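Before we start, here is the structure in question, set down as structure tokens.
Every protein chain except one is present and positioned as in the full complex.
Naming follows writing order (A and B), and every chain is counted from residue 1.
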Amino acid sequence: MSSIDALAGEHPARPGRVAFALHLVRGNPLMVFGLAVLTAVVLGALLAPWIAPYDPTEINFGDKLVPPRADHLFGTDSLGRDIFSRVIYGARTSLTVGLAVVGLALLIGIPIGLVAGYVGGRVDAFLMRVTDVFLAFPALLLPIAITAALGPGLMNAMLALAISWFPWYSRILRGAVLQVREELYIDAARAMGVRHIWIMIRHALPNSLTPVIVQASMDFGYTILAAASLSFIGIGARPPTVEWGLMVATSRSSFLEFWWTAAFPGLAIFVTVLAVNVLGDGIRDILDPKYRSRR
Amino acid sequence: MRLASILLMSSLAPRGVLSGRRWAGPVTFGEVFAMKMLKKLILGVSLLCAAVAVVAAPAAQAKSNTVTYAMYGDIKEWDPSAAFSLEVMMLVNVYEPLLWYNPPGSAEPFTPALATSWSTSDDGKVWTFKLRKGVTFHDGEPFNAAAAKASIERTMKMKKGAWYIWASVDAIEAPDEETLVIKTKTAQPIDLIASSQYGAYMVSPKAAEKGGEWFNQGNAAGTGPYSVRQWKKGQQVVLEKNADYWGGWTDKNFDRVILKVVLENATQVQMLKSGEADFISLVPADSMASLAKNEKLTVGLIPSWKNSQFLINVQKAPTNNKKFRQALAHLWDYEGVTKNVYAGAAVPARGVIPATMWGHNSNLKAPSFDLEKAKQLIAESGVKQADRKVTMAYIGTSEEYKNSALLFQQNAKKAGVTVELLPGPWGTIWDKAKNLSTAPNLQSMTWWPTYPTPSDWLIGLFRTEKKALFNLSHYANPDFDKLVNAAVDLEGSDRDEAIRKYHQAQQMLIDDAAAIFYADIKVRVARQASIGGLEINPAYAAVFFHRIHRK
Partner (left out) sequence: MIKYVAHRLVMMTGILFGVLVITFAVSHVLPSSPVEMMLGAKPTQEQIDAARVELGLDRPLYEQFFRYIANAATGDFGVSLRTNQPVASDMLERLGATFELVTLGMILAVLIGTPLGVLSAVRQDTAADHGTRTIAIAGVALPPFFTGMLLQLLFYGTLGWLPLQGRIDSEILLDYSFETVTGLYLIDTLLAGQWQAFVSALLHIALPVLTLAVFSLAVVTRISRNMMVEVLSEDYIRTARAYGLPRRAIHYRYALRATLIPLLTVIGLTYGYMLGSSVIVEFVFDWPGLGGYIVGAIISNDFPAVMGVTLFFATTYLLVNLIVDLLYFAVDPRLRMA
């Protein structure tokens, strides 16, 4: 597969990562867009109490189902809550969910992948069969089943998503560790009598983490989407938590008449996930040129 | 292995991998291939669209003699002796009991169905029914006293659904073809029981022999005006005219009834607007206004015997404190909930018996929404600031519960009480509420009587239970039990005295703050304005399709 590199001659020589990154960002208007949107979403989430004109959970029957207008930019829902404020606060939930799920999945997946790749043999075979089992469920099905069992709630939904997500990281890391394992410096460490656990953590892990990080950055968006889907079918976030998927679900019974109740939270999901995906794609290009030519 | 790596990599692709490889050679073959496929596809799709458009035009159908009702769930239990839920919509049209209960305010309390006349002994323990002659079941079996006796005994023996309405029956006799005698252990209102919307239907003895499994394949054999023609699980139940119906047929009657399963209320509303459905079962509060504006539709609120309350757990801290419980009852915005959350489809309750049921007393002293009073009661209660936290469980799919709970949460916060919301499916929250260690402080409950008696609420929800079943307040008050037991025995002989005792019992519950009694439910209904002859009867959560017609 090295033919690719030979063909890459048309590209300008790579003058180093940072410059290459800048080059890629500049040459990629999509990425500029993604970065801008995500920054806005993160700022919105952080500064929500100062930006949001209303308390997102404050019920006000006097202003029920108001269409978008000056004092309610995105209108209000059936309890008279300001949708603009709710969309802003919802960013907090979605970003937290994305971070927590990916983080938790990494936390479970990394040790398993590390041990499987480094130890190899039967341990590897066993651990990989375990991940096979988790991967045998079509997307979303396992989280749905687990959440159904644990009981509805955002916490349980996040846990369920992480449980069904970690095998991806285990596998990617294992693949990377398998290669790193054969490197000279690992052999050297082993020869010097360094304990395996140290070799794994100090040497094998840092040198094989990049593809995992790259994948994680790209999964962030999908996680947000999956969590919103769980909320939508009623097993994710519960009121009074402000969550976009739940907002769409709640307005499902009235969106044909009151379109704004579903449109804005739905668009919020779309735009955020889009930005995150675009960015994830870009990050992969920048971070890991090695990734592209390895397969 | 290459295959594995491709599979793995491409499995990742959906979640973000776009190949970064660049290859900018002068290739055209793929392009050509792609273009060809696209062209063919576009051609194919346009051809298909054209074909559909041509054929779809005449597909508009006439539906003169069909009536369509949108149900929010499928039939779960087809056996009339065991059914206890949405099935009532099918039951009242396919089966018949001995008597129908008339809507409150009618001249006569009952309409004869399969019984033509009835009488009771002086002690109220022996009931004699004269049965209708010449009636046959859908499967051709004759209806007679033996069949009636077998039907009731089957229900009693199966111990499913609403069988317990017959619990006091001692013996059933069929002295001749047209006479049925029911003997009870204590005086019982058998006329009311025989008109129950569940557990009182007459079923063909031949069908009964085939057992529950036969029924649950979508079979039925009653005497009613309609028989079951088709059951597409999860999609629809179709009832077809029973030409031999003893009540006879006119040209106006509907020949066919489609009970369509439509889970989502928004969808139901749309189907009503488009004329696809004549009736819908779920009318969202927020849609009432726009439906009312539509000239082709009729919307309305009809009183029911359903009411809703949040039961307060009297044994679990901090709601084991009576003053604290009373404070909670003052934190409930009764008007706000009925006016806004229920959008007028409810009135604030006064006591546990709804205003539409006998035994109700509108002069009971009930708490009102009063923040100051609540704060004062909380202070008096002695519950420490840190302990002013309550949990509140409700059925998560109910918008009304959810929004009421959110409003309560907001108001309670103003009085320094933290409310944690615990929505869930009924099975789960009920199971938790039964066990004191897992029970919430507040538990949603909507109750309705199996047959029209106030005791259904007072006994079902509040009489002491060794092992909690529906007494989810875990209320145990010997004085209350004594009062209610005495009243039940008086129902047959001295109804006025029974009512007096029921009034006392209700006030006792309010004073003890065993629940937040907040809403007598009205049912939001919406239908095509062209439907005529509809009569509202809180005794049956159903439409009698044989009695209505299209104007």
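We adopt the following convention: contacts are C-beta pairs under 8 Å (C-beta built on N, C-alpha and C of every residue); 3 or more make two chains touch, one makes a residue touch a chain.
Everything quoted here is computed from the prediction, not taken from an experiment.
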Mind giving the shown chains that are in contact with the missing chain?
-> A, B
From A:A148, A:V194 or A:I213, the answer for touching the chain not displayed is A:A148
Contacting the left-out chain in the complete assembly, out of B:T136, B:T428 or B:Q504 | B:T428
Just one of B:A171, B:L469, B:A486 or B:A529 touches the chain that is missing; which is it?
-> B:L469
Quickly run down the residues of chain B that touch the omitted chain.
-> 1-3, 6-7, 9-11, 13-15, 17-19, 21-25, 27-35, 37-38, 41, 52, 55-56, 59, 61, 63, 66, 68, 74, 76-77, 84-85, 159-160, 162, 164, 216, 229-230, 232-236, 238, 256, 258, 260, 262-264, 267, 270-271, 396-397, 424-428, 430-432, 450, 460, 467, 469-470
Interface with the unshown chain - residue positions in chain A | 1, 3-4, 7, 30, 129-130, 132-134, 136-142, 144-151, 221-222, 225, 228-229, 232-235, 245, 248-249, 252, 255-256, 259, 262, 266, 269-271, 273-274, 277-278, 281
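In this section, only the chains that are shown with their structure count from here on.
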Compute the distance, rounded to whole Å, between the mean C-alpha positions of chain A and chain B.
-> 42
In the complex, chain B residues that touch chain A = 5-6, 8-9, 11-12, 15-25, 264-266, 269-270, 284-287, 290, 336, 339-340, 396-397, 399, 402-403, 405-407, 409-410, 421, 423-424, 428
Seen from chain A, its contact residues with chain B in the complex are 4, 7-8, 10-11, 57-59, 61, 64-65, 78-79, 135, 151-152, 168, 171-172, 175, 215, 218-219, 221-222, 234, 238-240, 250, 252-258, 277, 280-281, 284-285, 289, 291-293, 295
